[in-house]
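Of the protein chains in this complex, one is absent; all others appear in place.
Naming follows writing order (A and B), and every chain is counted from residue 1.
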Amino acid sequence: MNCTALSLTQLSGRLAEKALSSVEATEACLRRVEQVDPKVKSFIRVDRDGALRAAQASDARRAAGKTVGVLDGVPVALKDMLLTEGLETTAGSKILRGFIPPYDATVVRLLREAGAPILGKLNQDEFAMGSSTESSAFGPTHNPWDLSRTPGGSSGGSAAAVAAQLCFGALGTDTGGSIRQPAAMTNTVGVKPTYGRVSRYGVIAYASSFDQVGPITRTVADAAAMLQVLARHDARDATSHRVDAPDYSQGLEGGVRGLRIGVPKEYFGDGLDSEVGEAVQRAAKVFEKLGATLTDISLPHTRYALATYYVLAPAEASSNLARYDGIRYGHRAQGIKSLKDLYATTRSEGFGPEVKRRIMLGTYALSAGYYDAYYRKAQQVRTLVQRDFQSAFQNVDVVLSPTSPVPAFRLGEKTQSPLAMYLMDVLTLPCNLAGLPGVSVPCGFTRGGLPMGLQLLGRPFDEAGLLQAARAFEREHDFSSRWPPLTRDARADC
Amino acid sequence: MKLSVDDVRHVARLAALRLSPEEENAFRGQLEDVLGAMSELATLPTAAVPAMCYVQGDGGATRADVVQGELGLEKALQNAPARVGSHFAVPKIIE
Partner (left out) sequence: MPIADFQPVIGLEVHAQLLTESKIFSGASTGFGAEPNLHTTEVCLGLPGALPVLNEKVVHMAVRAGLALNCQIRLHSVWARKHYFYPDLPKGYQITQYEEPICEHGNLVFPFGDTEKSVRILRIHMEEDAGKNIHQGAQSLVDLNRAGTPLLEIVSEPDLRSADEAAEYLKALRDILVYLGVNDGNLEEGSFRCDANVSVMKKGATEFGTRVELKNLNSFRFVKQAIDYEIARQVELVEGGGKVEQETRLFDTQRGETRAMRGKEDARDYRYFPDPDLPPLVLEPAFVDGIKATLPELPLAKVRRYVDVLGLSEYDARLLTADKALAAFFESALAHYGDAKKLANWCLGELSRQVNEKGVALTQVKVTPVQLAGLLQAIDGKTVSNNAAKEVFGAMFESGRDAQSVIAEKGLGQVSDTGAIEAVVNDILARHPAEVAQYKAGKVQVFGFFVGQVMRAMKGKGNPQTVNELLKAKLKLTRAF
């Protein structure tokens, strides 16, 4: 039996039946990483010892009848944005090479407390700035469905690892679509929680008023199980929501009868791949068949969202990345004589081109004389984007759209044009501007066999409603039981 | 939106980045493109629209005045590229 093909919740069931041990499941994952990941390149660091120790501890708890929940013993992996005490954490950047965090991110602590062995750290765009995982200092990750293509990004490593059956679930971060877009490109489920739903403590900051951590998994139920562990108030994050989450598994199978779904016309415009557009329209019909009502809606400021995002996120990033100076941790330029050189040379050596570009852009937007024209203006438009959603949600419960305008694109296809790459987030980033929850769920394959995803956006803190709708759709299809070709070659019996 | 190489250098200096001449040129063009794409924001009338700085609104959590959570010297200094005693060391600062 190939246990790595199980979903997270299926594995959890097997562990509970003692049909399988956590050590067996963890070893199976580690074997698959060895076999498959040289092609996919999703892991940038494997923590074999740490994972096996945690697995042994989990098995011991189970033997003693003291398991701590659904995730106990289930091997997972983490985007490299999340700090892991004692395990190098780099955000995919040369500037953090060798950085050993002295503390765990809150989400990492929560996963450990939930008993999940952590297999290692996953590749990403440098500081999560990118939509293809190509800006990583560790080289690109390949899409398991077509190794010549990107898995999307910036959480491309997380999505690819889940799609390639290297782990049972992974955490990503989503600032402008970095969980949902790679999920759509890899036939996985990705959840970007409401801003404030999941702690940002110990999560390397890209753009602080946008960043959220969320799960990438094979099924909606898996995503609900992981989110359940993460969605807690954290006193160490002043923006953390003060109410703990409801039980996401409760109404998961409740269906969509009576659900009012809005379909925004602005999300089906120029630049949308026709196969993706058709797949999402088909999906809309499925929802209708299941008892939901469809309404055409308008989110009129959508066309300004991209520009707004690419002013505000780089502005925050230029500030958040000022701390990387080679003084207290991380890369430091050698042979430096003056303080000024220490800063300029360290940072110029340590940051890659996309990060430098966004720091420049953000610094410009905040600089004297341009602040009002760019930064403040963009903040005002952000308000308009948020108001669009607020008025839409007076008449509908959920907004349905494509997740990514195109299926997975080829490696190198968009690296020469920053604007072309930025357009990959055009359908996901309005959600981050408004701070809303969003889910991407598989909605089929192109004729060429590439996965596609649909996006559901909801009211603040209505993750439960989104997961319920996503599950209703998922149940009607067999997408989650389809695997990339390369997974068939690998053996990971357990 | 026109940018000069001097503009690029000024911004790089503010950001403590040293750019090669090739980078300066490339960034000049790319930033011009991106800023050009952003200029469409200027067409929106927003005089009466409040700026949105925070997603969830006002009133973040606070903490009591209690000493806790110091890392200890070993953890505080474990990643330091250069240190003298328990100080971080940098090239001499000239005022």
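A few points about this structure:
One rule holds for everything that comes next: a contact is a pair of C-beta atoms (placed from the backbone, for glycine too) under 8 Å apart; a residue touches a chain by one contact, two chains touch by 3 or more.
Everything numeric in this text was worked out from a predicted model, so none of it was measured.
By the touch rule given at the top, the unshown chain touches A, B in the complete complex. In the complete assembly, the contact with the undisplayed chain comes from A:R200, out of A:K79, A:K94, A:R200 or A:R459. Of A:P102, A:G255, A:G277 or A:P300, it is A:P102 that touches the chain left out of the display.
Listed for chain A, the residues touching the missing chain in the whole complex are 82-83, 89, 91, 96, 99, 101-103, 105, 200-205, 207-209, 235-239, 315-316, 318-319, 321-323, 325, 327-329, 339, 343, 363, 366-368, 371, 375. Where chain B meets the chain that is not shown, the touching residues are 10, 13-14, 16, 53-54, 56-73, 76-77, 84-95.
Please note the rule applied: only the chains that are shown with their structure count from here on.
The mean-CA centres of chain A and chain B are about 23 angstrom from one another, to the nearest whole unit.
Across the complex, chain A is touched by residues 7-8, 10-12, 14-19, 23, 27, 30-31, 33-35, 37-38, 40-42, 44, 46, 49-56, 60-63, 71, 75-76, 78-82, 88, 90-94 of chain B. Those residues of chain A whose C-beta lies close enough to touch chain B in the complex are 98-100, 102-103, 195-196, 209, 235, 237-242, 301, 303-304, 306-308, 310-311, 318, 322, 325-332, 336-339, 341-345, 347-348, 351, 353, 356-357, 359-361, 363-364, 367, 373-374, 376-384, 386, 418-419, 422, 434-435.
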